[in-house]
Structures are given as structure tokens and as C-alpha cells.
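Everything on this sheet refers to the single structure shown next.
A single protein chain has been omitted; all remaining protein chains appear in their positions.
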Amino acid sequence: MRRGPLLVTFLSGAAVAALFFIPHHQAQAVNNKLLEWTLVVYAFALILGSMSLWNSHARKLNARAEGWPFSLVTLVSLVGITALGIWKGVGEGSPVGRIYNTVNSPLASTMFALLAFVIASAAFRAFRARSVEATLLLITAIVMMIGRVSIGPLISPHLPGVTEWLLDVPNLAAKRAIAVGVGLGAVSTALKIILGIERSYLGRS
Amino acid sequence: MLRSEAVDQTLDTRWFDPARLNILIGVLLFTAFLVVNIFRARAKSDLYVRPIAGLKALDEAIGRATEMGRSVLYVPGLSDMSEVGTFAAITILYRLAQRIAEMGCDLDVPCYDPVVMTVLDGAVRDAYSKVGRPDAFRPGCVHYVSAQQMAYVAAVNGTMLRDRPAANVYMGSFYAESLLLAETGATTGAIQIAGTDKVTQLPFFVCACDYTLLGEELFAASAYLGREPVQLATVIAQDWAKAVAAIAVTAALLLASLGHPTLASWLRAA
Amino acid sequence: MIETWIAAFLTLCVFSFLYRENPFYRFAEHLFVGSAAGYLLAVQWHNVLIPNVWTPLTRGGDLVVLIPLALGLMMLARIWSKGAGIARWSIAFYVGVYSGVAIPGYMQAQIFAQLADAAKPWPPGAAGVNAALVFIGLITVLAYFFFSLPHRGIHGVGARIGIYFLMVAFGASFGYTVMARVSLLISRVQFLLRDWLHLLPS
Partner (left out) sequence: MTWARKVLSIDRRIIFLLVAAGVALPLLRPVNLPITVTPRVQAAFDAIDALPAGSKVLLSMDYEPDIMAELFPMSVAVLRHCFRKHLQVIAMTLYPAGTGLGERALRTAAKAEGAVLNKDYAWLGYKSGFQVVMIGIGENLRGMYPVDFYGTPLDSIPVTRGVNAYRQMAMVINLSGSSATDYWIQFAQGRFHAPLVVGCTAVMATDYYPYLSSKQILGLVGGMKGAAEYERLIDTVGDARRGMDAQSLVHLIVALLVILGNVALFVARRAGEDLGGRPAGSMTR
């Protein structure tokens, strides 16, 4: 039953991996085609996702569940913006483009800005020097916060230099090891998928 | 397809790029490690992988949710199927969903990527069937929220505050949302367990969650939870590769310092 | 003008979350989710479905695009729980391609290039000491992430040193993250004070 899809994964994965080593222009053209096709698959998946969103809010609405008027807001904006966007385009200056700039963009940037508050409160509540490790983390963070901005050199002229060293030596070393480790993890997962060892994405049983 | 006349038309007609031989050898060597270890694992089932703190807590969390009659919220990261963290998230959820199906508490999985949603939905259904409780599966428990990061956060934060899940599990690739989610979750008093390969976000999970899997521990966890020989074998294959990498770098460094840069430049060529 | 007011209103709706969850936040949240999903759908329509499927099919008679179209439609079969088996083929293709891209990509940029740089001979003087520290850090952090040996003996010592390097790196990330989030807040406050309330010179 799953043999077919596994074969598809193997063929597409092995082909794309092999094409990295083949600079021939025709081979590269095939490579680009395969990649382009994934975009189409994604577009359809997004349609599927939006239907899922529709279903979950429609369910709340039908059941008149607590907070159903809010679900109505989601449903109306989903349908309205999709229709308007398909009809009039989504570029700058189109109605949807303007709605994006007045609605989505302030909402998204404010959600991000919330982080500044949350980070301050989390730093106060939970950043504790409980162990040698945690203390190291804390001290580095404080040196970094102060040393990288304008007040740093006013407090001590050596601070910017210290931050530069922290970034260039211990930070670089750790991030390099992580890059190698995560790289190996990525390669290993990808290999497992192509070889059909990792099948969780197809569902198991 | 449009092509400009003026453009350099020297099309490449080589069928192999010799400069990339090192990468090819790397890939083949790693594949060999993987295959060898899978055979080793099948031959003897007691390969050692160090235990990972935090995994036991998953059981605890499910137990608590069941007792309290509340749900378990599983956030599978904000990335797509091209990211390893997502695969770890899928495997871990598959295990977790089996436990949840057995214990009979509710599961909620809001998704960021529609393809991941499709995959997770299949995995959770299968998990419920596997433990013989397909009837307990609630359609819609795996659902799409938004492929826009902050819209997703806004919605999941809202869910946490309103539905008050007993346990929040964050596994996969996380970005700016990590702290917003974890902090909001902490204020609801839920048990929180996180794991991510995105190192930048680790300090925040560490500070707002009860248990955190650091970096690669996430990958190892997905292997460890299953205790399947094949999965453990891949962890060991990765260890071998790390050892080879460390030895190769040390050797290349020593040789280069002694005036023989061949190995170092072989590593470099791409 | 009216747009600035709407944007300011929504900004405040979200900020109200800092006080506590409330109907304003909830409204903003639901509006955001719906409009974001709608926007992304419309974008995919204009940027993928039309140029990569519709145009080649209708203008060029390019029948090859029937393949991705079929894969996409098969994805939709997921709507019915019986269609899971059909959708699996599209997922298989999608996952296969990205796995194939990942293997050489990571091998080259994250593994070989980094190892090659780590194998550079150490220069004399302070730079050499730093290079040596970077090297020690690399090896010990790799040791920390070595799962198939218990953290004992020399490996234990290595892993211990490794975690110290990791903590410093996390601290640096934390410091920089604070910087980033504060910048985003500054910009929001600039919007409120300048564009909305005109309290700052533009």
C-alpha cells in the first residue's frame, strides 16, 4: 500500500540529490522543474489548510460555542480577503495590498513588539543564576546587552571589545559545532527518508 | 523560455563536477555508517543511547492532563517539511498520540504549515488505530491555523488562555514565537515541555518551560522514544560521523601546521 | 488617514493583551488569522497557480504541468478521510524533493565548509590562542552532543567544557534577541507617537 509513495520519495529525492553533482545544463533544467512542482503542491496544500481553518471555525459557529462571534470574524475575513485578492490582485496599491498594510502588518509587528515586554518580564522572573551554566549564560547576556549598544563604551571602554571576543571565540565555536551537528542530523533525516527508513510522514501502522 | 542574446551562452555540458567529489564521498560514507548501524542494531538490540531528561516528563504530563480532564496541546514547530526539526516533531507526536489514545485525554495540534498538518493528521490517526482506539480520534484535533507566524501565535496564545490545556508540548523548529508561546503557557500553570534544534530560541524555552531538549537532543529524542533499533542506529551513525569529523579536522589541522595542507584543502574544495 | 487610525486601533488591541486576555485582543486575533490565511491563498493564486499551472497550460499547451497539477489535486483528496492514501503520493514527492535538496546543501555549507575552516593552521600570537579556543570549543561541544557514550571519564570532562561554551553562545543569543525585540518595539512606538499622534517630527 505504501510501497508506491515510498518509491516516489526515493526517486525524487535521489534524483535531486544526484543533480547537485551534475552541472550539465539539461540536468539543471530538470532540477529546476522538479523544484517548481513542489510550489504547486504547496499551493494546493494551502487550500486544504484553509479548508481546515474554515471547518474548525464553522463548527464553533454552528454549535454556537462560546465566543462564536469571533469565529465569524475569522470566517468573514478569510472568505472576503481570498475573494477580493483573487479578483483584484494582491500587489501594492490593490485593495488587498492596502488591507494588508493596515491590518496584517500592524498586527504582526505589534505581536513581535509584545516580545520586548515579555522578554523583560521573563528575564526578571526566570533568569536565575542557579548553576555554573546558568550563571555563564546570564553574565554573557548582560555583557552583550550592555556592551553592544551606545552606553557600553560609556560604562567601560573595554566592553565592546569583550563582546566582540565573546562572539568571535566561544560563540563561534559553539555555533560551529551546532552547525555541524544539526547539518549531520539534517543529512541523516533526509537519507532515512529517501531510503525509506523514516516513514512517519506517510503515517505508519 | 526567454533567454537574452547578450548573455554568456557557454552552457555547462559536464556530467560530473569533480570539485564536488569530497561532498559525494561524505554522503556515501555517511550512508554507509547508517546502513552498518542498522544491521548492528538488528543483530543486537541493546545499543546504548544516553537517556534524555525531559522525555519521562512527557508521560507525567499526559497523566496529569488525564487526571484533570484537560487536553494536551502539541505545537509541532513553525516550519515546513524541508526542516529536520519538523520530522522529529512528527515522530514524537506519533509516539505521544499513542500514549494519549491509551490514556484517553484530549489532544489539540494547531499547525502552521498546511503540508505538515496533512502529515500530522495521518500520523495521529495511525497512532490511535495502532493502540486499538480509532474511535477515540477526534476529527479536527489536528488543524491548520495560519502560515503567518504572528497570526499563528496570536491564535495559539488565545487557545492556551481560554482552553487552559494541562500540558503544552513544543517540539520542532521554533523562531521568534518561542518565548511568546512559552511565557503565555507558563502563566496558565500548564506543564511545559519543549525541544528545538533552533539554538537561538533555547534560552527562552529553558527559562519558561519545565523541561527542555537542547538542540540535537530533539533528534535523539525521536529515536529514543520509539526505542526502535533502526532509529537508535541513526543516532549512533551520527555519532560516528561526528567522531570522523573531529578526527578529520584534527588531522587536517596537524598536517597543515606541519606544512602538508592536502587534507585541509581537500575538505575545502567545493 | 483612516488607515492610520485603524492600524493604531489594532496595535492597541494587541498591546491590551499585556494587561490580560480580553475581547479586543480576541477580535484582533481572529481577524488576523482570517485575513492572513486569505492573503496567503490569494498570493498563491497569483504567484503560483496562474503562472506555473494555468498560463503554461492554456497559452503554451505545456502538458508537463499536468503532473504538478495532478499532484496538487491529489493533495486535496485528503478532505475525505478515505483520500489519505491518495494524498500520500503528493506528500511523498514533496518530501522526497526537499530531502534530496537538503543532503548536498547541508553537507557542503554546514559540514565541509565549517570543517575546512576549523582546519586552518593557527596564526602566532593572541589570534592563535583564540583559534585554539575555537578548536577546543568545537571538539568539546561535539562531545556534548555525542549520545552513544555516557558522559564519564575524558568524554565527560569534554562534554562539561562543551556545555560551558554552549552557555556562552546561548547568552550571546539572548543578548542579541533582547536587542531585536526592543528594536521592534521602538518601531511600533515610533508609529504610535509619530504617524498617529504626531508627537515626533517626521
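Labels A, B and C are assigned to the chains in the order they are written; within every chain, residues are numbered from 1.
In this section, contacts are C-beta pairs under 8 Å (C-beta built on N, C-alpha and C of every residue); 3 or more make two chains touch, one makes a residue touch a chain.
This one's a predicted model, so the numbers in the text were calculated from it and none came from an experiment.
Of the chains on view, those touched by the hidden chain across the whole complex are A, B, C.
Residue B:Tyr211 is the one among B:Phe87, B:Tyr112, B:Tyr211 or B:Tyr224 that touches the chain not shown.
The chain not shown here is touched by just one of C:Leu12, C:Leu73, C:Ile86 or C:Met179, and that residue is C:Met179. Touching the missing chain, out of A:Ile22, A:Leu53, A:Leu78 or A:Ala108, is residue A:Ala108.
Remark: the residues of chain B touching the chain excluded from display are 1-8, 53-54, 79, 82-83, 149-150, 175-176, 186, 189, 199-200, 206-212, 214, 270.
Touching residues on chain C toward the chain that is not drawn are 18-19, 39-40, 43-44, 47-48, 98, 101, 104-106, 108-110, 113-114, 116-117, 134, 163, 167, 169, 172-173, 176-180, 182-190, 193, 199-200.
The set of chain A residues touching the chain not shown comprises 20, 25, 28-29, 31-32, 35-36, 38-39, 90-92, 97, 100-101, 104-105, 108-109, 111-112, 116-117, 119-121, 123-131, 133-134, 137-138, 141-142, 145-146, 148-151, 153-154, 160, 164, 167-168, 171-172, 175-176, 179.
To be clear about the criterion, only the chains that are shown with their structure count from here on.
Chain contacts here are complete: no pair of chains fails to touch. The distance from the centre of chain A to the centre of chain C, with each centre set as the mean of the Cα atoms, comes to 3 Å. Residue positions of chain C touching 2 or more other chains, listed in rising order: 14, 17, 26, 28-30, 32-33, 36-37, 39-40, 75, 78, 84, 88, 91, 94-95, 98, 101-104, 107, 111, 115, 118, 135, 138-139, 142, 145, 166, 169-171, 174, 177. For chain B, residues that reach two or more other chains under the stated contact definition are 20, 23, 27, 81, 84, 115, 118-119, 122, 125, 145-148, 150-151, 154, 162, 199, 203-204, 215-216, 238, 242, 245.
Note for the complex: chain A touches chain B at residues 17, 20-25, 27-28, 41-42, 45-46, 48-50, 52-53, 55-56, 59, 67, 104, 107-108, 111-112, 114-115, 118-119, 121-123, 126-127, 137, 141, 175, 178, 180-182, 184-193, 195, 197-198, 200-205.
Here chain C touches chain A in the complex through residues 3, 6-8, 10-11, 14-15, 17-18, 26-46, 48-49, 52-53, 64-65, 67-69, 71-73, 75-76, 78-79, 84-85, 88-107, 109-111, 114-115, 117-118, 130, 133-142, 145, 162-172, 174-179, 181-182, 184-185, 187-188, 191, going by the rule given at the top.
On the chain B side of its complex with chain C, the touching residues are 20, 22-23, 26-27, 47-50, 80-82, 84, 115, 118-119, 121-122, 125, 139, 145-148, 150-152, 154-155, 157-158, 161-162, 199-200, 202-204, 206, 214-217, 220, 235-236, 238-239, 242-243, 245-246, 248-250, 252-253, 256-257, 263-265, 267-268, 270.
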